[in-house]
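The complex appears here minus one protein chain, its other protein chains still in place.
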């Protein structure tokens, strides 16, 4: 039990910090409630999916610098295909862009395996490629997301005293992440992803196919990326070909969330909590009408200092 | 709960039991310039426990990896149950009935035990049965593997292997890191496996285990099978001879003057009650100016910790280190180097900048301190490096990157580094591991030469013949303590071997 | 007039001189009006989804009005609707939004491009080819300007486009592109730029290439060049960054119950060339060596802003 605690200590600390921040928010702005929670969650959606995608790849021992560009590809594709689409077609589009995400991710992974170049090089080059693809699909913001599908992530889950506190977007996020993550975490594939990130030689000796697992990890990340791109299009209602600021934010949240660059360690909860922490910090600074430039400094400091602390703890741990 | 496979297997016919279940012939394997296996052959019948013997670097682990699909062989044949077979991966080997416990722990460090079992598809019931049998009744299931002690990891690896009911179990130095009580249990379980008609390939440096457990021994030397003998009383001597080969008979080796250095006065290095980690308990000795002091120990007796502590790589848990009478405390290898203690580690991969040139490798200690960060006196460095290369006769035709050098030449580079700047006290950890006989000779000569010029050398070796070839005196370490100190002239191999196994030494001392 | 208001500001391009002037004009106007308690500024580089987050955070902060430079005409409508539903006045500046409950006050972007292009084609004698240096691929204002440019092009059948490039509204990129074009020897007779102008003139002078007519915006650096660079024929089309101050004024008027007749107020751009006497006089009057070269010289808009030039340069808002 004690060991379990220490294993999840970092995540528990983050959850504590999140609760603290929520309390602080309530103190700064007594009217903060359901609608505030909703706007935080909706803002968090694309970051959360981008972060989840990055987490999967990093756990597998890689890194994907093309996450934001792939989100743009998915976003414009969905917006173009959904324009004026009926119910069936809309669902088909959703399936299609999820498949598109998986395919893009798989291509990234396959190139990493085939070229034997470092992940960071391949995915950096591919980020230019995916940006270009997005611009070929839509030169300027355009297309339209199916309105009723947008409703799915808008507003409280249902009218009523208690449930009205829970935003639909939070439910959507939780359900989708769990749909991908829980089965994965329990499956042999999920274990293999951790295994190749932790110790590729030992994984190979345990019967894991390293190349296939790497491709699969990138493909799963691609599916999550597709959810992220879709969530951007659903929240703005249109498709934007220029990648949003999700890449570095996702890497930061992943590291803050306790996933070790290099692989094998960490989960999804920590990074997602880190996403919410970063969103709420921004909200609080806006509520306090802090100079927007100071907000950038605060975000950078949180990243550097928290990770430096983590680094010092890790060095200590290695010595012990 | 006990499984019943024993009674079913025992009914096998004698004829079937006689046909080899595994038959490897002429296996070869090279890693770049290093020839790990030249001509290795191994044959195992049903119900048989075969010892695979050989000095460090003889190629035992490489052979195990090739048999189980972890490495691809360059040449040779492998027949399983009479049919030609090659396994593409350890997973495939397991499905084919060959299950290894590798020399290095093979559980995933960041997964917990439960997850590791699921990953490997290990059946639970048998696993838990074997863990209990092996004396770890209650392994922590939800703790990352990297938190567990090495001994536990070895047992878990074994239990995992046993649970998949292998036809051939391959154990690579399974017992090296285990305390005595666990060793006993392992031996018992392995014996039961054999009695149940399963086959075992058993690698260990401990003769006591071999004679207690094994039916036969196959001996590897320098990557080739050089003998195959039944285990019977007195076979140890024959195995030792085969393992070491004729190349270094004591008579040949003692080519040097027997004039030892003065062992009086303030020693260059004085070690008292040194303890470190869990293995190094209490070691004391003196190393004098101009002396080569041998260190002999079986695998895992604390010698790694001793050298690491002396080189500033790890902080001792107790005891003192004095140099020329001055007490020392090292926080970083740089401190030890400043005090004149320089380490050549056993694993040359640890010491080499493999993607850099010979010259840069040799000159790196010189630029270590910030006041030498400026322009390098290239001429002087060139001369210095050339002199060191000359002295060690390093073959530098493949100058560009040291990883393209042969293993022996790589090893020489790790030593040359310290010769270039003038050496005071050299800590050599098994410097001749995996290198050819001629190079070995050169290294002995060099060591003697350095000593003659006033340097001191602490010389750990896993090849006992080297003690007489290179050393003045020898300390034998067992269980983290010095159990014997001998003059090198008196320390022939059988004597050292027995001392290292903790046999005669104790009698002698008692 | 003793009621004091809180005003929120949302902008998604940072580090661009035009946008910096816009923010300073907002601050100066808020201070000068004496009706604003505090400004709550969300000013960063982000996409439409990030702007949705910022607007929602401003709603949470309980501001009375929001002045927004929208990253897209449609994409932030959802949050604007939430704001106006909550009784918050929303004014979009620089580019329009399509949400009917919001007010728009902006330069007429289509007209901006049309005016400049028409002058350029006229200057070229109605024939020849031009280098068309656009803004950021995919940005809203860039689309509107493209429409204006194309309208003018249709009126001059003998004018063709020699090269079309996106500068991304970045000085260095625009300059390198122009140097490449000059070096390639492609013949052309004029250059139209989307406000990345002074570096284009530099590119000509530095490579000692013969000058052709150049159209830019009323940025201080370019206005100076129009009067000082030997042999340069060109025109600056006004695109006041001070539209931000106008947006604050409009928001305050609405808060005080003086709604404008139209939801959309357009400021008609002017063109100042250095060929006609009238143009020369305007340029002379507008020149201001104290300004950052990237700042538009039209630091104020008659009837809409009340601060002095020194006040906008000081860039101080209420409470600073």
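We just call them A, B and C in the order they show up, numbering each chain from 1.
Just so we're on the same page, contacts are C-beta pairs under 8 Å (C-beta built on N, C-alpha and C of every residue); 3 or more make two chains touch, one makes a residue touch a chain.
The rule is simple: contacts and distances are computed from a predicted model.
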| item | value |
| --- | --- |
| UniProt protein name of the chain not shown, from "Permease protein of ribose ABC transporter", "Cytochrome c oxidase subunit 3", "ABC transmembrane type-1 domain-containing protein" or "NADH-quinone oxidoreductase subunit K" | "Permease protein of ribose ABC transporter" |
| Touch partners, limited to displayed chains, of the chain removed from view | A, B, C |
| Candidates C:130, C:181 or C:297 - the one touching the absent chain | C:181 |
| Among B:343, B:358 or B:388, the residue in touch with the chain that has been omitted | B:343 |
| Where the missing chain touches chain B, by residue | 32, 311, 313, 332-334, 337-338, 343, 345, 349-356, 360, 363-370, 372-376, 378, 397-398, 400-401, 403-404, 417 |
| Hidden partner chain, residues of chain C it touches | 14-17, 20, 24, 45, 137, 163, 165-166, 168, 170-173, 175-177, 179-186, 198-199, 202, 206-207, 221, 290-294, 310, 313-315 |
| Positions on chain A where the hidden chain makes contact | 111, 115-118, 120-122, 124-137, 139, 241, 248, 251-252, 255, 261-262, 291-301, 303-305, 307-312, 314-315 |
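Heads up, the rule we're going with is that only the chains that are shown with their structure count from here on.
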| item | value |
| --- | --- |
| Chain contact topology (line, ring, star, complete or other) | line |
| Nearest-to-centre chain - CA centroid comparison | A |
| Distance-maximising chain from chain C - centres being C-alpha averages | B |
| Top chain pair, ranked by how many C-beta pairs fall in contact | A-C |
| Interchain centroid distance [CA atoms averaged], chain B/chain C, Å | 73 |
| Whole-Å gap separating chain A and chain C, where each centre is the average of the chain's CA atoms | 34 |
| Whole-Å gap separating chain A and chain B, where each centre is the average of the chain's CA atoms | 46 |
| Residue list for chain C, restricted to those that touch at least two other chains | none |
| Residues of chain C that touch chain A when the two form their complex | 38-50, 52-54, 56-62, 72, 74-78, 136-140, 142-143 |
| Residues of chain A that touch chain B when the two form their complex | 3-4, 7, 188, 191-192, 194-195, 197-199, 201-209, 264-265 |
| Residues of chain A defined as touching chain C within the complex | 29, 31-32, 35-36, 39, 42-43, 46, 135, 138-141, 150, 154, 232, 235-238, 240-245, 279, 282-283, 286-287, 289, 291-293, 295-296 |
